[in-house]
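My structure is below; once you've seen it, I'll send some questions.
Only one protein chain is missing from this complex, and each of the others stays in its spot.
Showing chain A:
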Amino acid sequence: MKASAVHELQRRQTRRTTVVLVVLFTAMLAMMGIRVLLGQYTVTIPDFFRILGGERIPGATFIVMQDKLPRALLGAAAGAAFGISGALFRTVLRNPLASPDVLGINAGAAAGAVAAMYFLGAAGTGLAWAGLAGAIAAAMLIALVSTSLRGAAGTAGIVGERFLLAGIGVAALGQATVVGIMARLTTQNAQGAAVWTAGSLNSSTWDRLILVSVVLVVAIPAAVLVHRALQPASLGPELAVGLGSHPGRVQTAALGLGVVLAAVATASTGPLAFVALLSTPIAAALRHGRISVLASGAVGALIVLAADMVGAEMLGDARLPAGVITGAIGAPVMLWLLVQQRRGARS
């Protein structure tokens, strides 16, 4: 192939990337608009801008400023955090199923929140902080277990497999804690705990939104940089070191960043099942199989916004938390991924 042809190919690829990103972000903004303006309580576009301008319209101002707008923004922010986290996990662990929600991070957050509810009587923001602590504790436990597994197994087993095993174990422990404590809560708390552990945008407040946004502002550029630095590692450790990269350090940084993003998102919305798992392959499919941090983030935001719209507005009287909707969509997709993976391994 001539040099000019290679250049042409690269240029086309870059253009496609830009187009995909622009389309995804436009779709995300449109979905946020739909979430705020439509539904069982509709707001007209002029009214919306008058509310944003500070005008007080009885009823509408309250619903938009206290419920719909923070809900849409937090949904987008948390979804983006889950999506980016999923992309980082998948790139490092090189397994489509290695995502923070399969590997105990969500279960750890749920265990932390439910434990705080039972032992400390936590509620509201307290639950968010407890969830954050639980998620980070789970991540540390996984890291600890998977490094100790390496010590024993020698060179056998790749990073992904050890991490997966430790993650499945930690997920089982977190699950057992949640179930054990759920049976001890009072009736009222049990209802709250069930909603929290399913994951929902019901308690979207501006405080939480600010927390997630601050983390995202720092984490998005960091994730793009780390993801770029990971590229040499995908060529294999020997070649990566030869190219002057430090795969170990970069991989640790990427996983750490992924854990922080997943933990913060989980703390603010509860463990929304499968968002991290789903957004990466969907975004990759749009880009001919190449994993992109930004595209995954946008897809994650879209999934959460759509799931919340369906759960809260489109099921009539039964208002379901967004996490139930994502879980119901996620299970078949995960199974499809497994089948794909087996086909890939065979061919």
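Here is the rule we go by: a residue touches a chain if its C-beta (ideal position, glycine included) is under 8 Å from a C-beta of that chain, and two chains touch if they have at least 3 such contacts; residues count from 1.
The rule we apply is simple: contacts and distances are computed from a predicted model.
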Checklist outcome for this item: Per UniProt record, missing subunit out of "Phosphonate C-P lyase system protein PhnH", "XdhC family protein", "Cytochrome bo(3) ubiquinol oxidase subunit 4" or "Iron ABC transporter permease" is "Iron ABC transporter permease"
Checklist entry - For the full complex, which residue in A:Ala166, A:Leu209 or A:Val275 touches the chain that was left out? => result A:Ala166
Checklist outcome for this item: Which of A:Val145, A:Ala229 or A:Ile282 touches the missing chain? It is A:Val145
Item to check | Touching the absent chain when the full complex is considered, from A:Leu9, A:Val22, A:Leu38 or A:Leu335 | outcome: A:Leu335
Checklist outcome for this item: It is residues of chain A that touch the chain not shown, namely 97, 102, 145, 149, 152-153, 156-157, 161, 164-166, 168-173, 175-177, 179-180, 182-183, 185, 187, 190-191, 194-195, 198, 273-274, 318, 320-321, 323-324, 327-328, 330-332, 334-335, 338-339, 341-343, 346
